[in-house]
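Only one protein chain is missing from this complex, and each of the others stays in its spot.
Then we have chain A:
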Amino acid sequence: MRILFMLTALLAFALPAQAKLFTSIEERSDAITAELQGNNNYHANLARELASIASEEKGQHDLGAARVFIKMAEEEAAKAGGAK
């Protein structure tokens, strides 16, 4: 029984943290912008565009879509190689 409670607690706290649910879309978007400063390759441009869409979607109260787009933006930012 105790193990079940521990597993539940683990799921409840670890999953959102892993999915960066405790960090706001704006903070993640700002981090991408800062990380890619001066980088103008394709992946950097796409990361910025996707982060911007995430913010738009959040503004339209579609948090689910905003999370999907910001995650895609972070993946592109990782491919972009960071700031110059």
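Here is the rule we go by: contacts are C-beta pairs under 8 Å (C-beta built on N, C-alpha and C of every residue); 3 or more make two chains touch, one makes a residue touch a chain; residues count from 1.
Everything that follows uses one rule, which is that contacts and distances are computed from a predicted model.
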Q. The chain that is not shown, which UniProt protein name from "Sarcosine oxidase subunit beta family protein", "Outer membrane protein", "ATP synthase subunit a" or "Rod shape-determining protein MreD" does it carry?
A. "Outer membrane protein"
Q. At which residues does chain A meet the chain that is not included here?
A. 1, 4-5, 7-8, 11-12, 15, 19, 40-46, 48-50, 52-53, 57, 64-65, 68-69, 72, 81-84
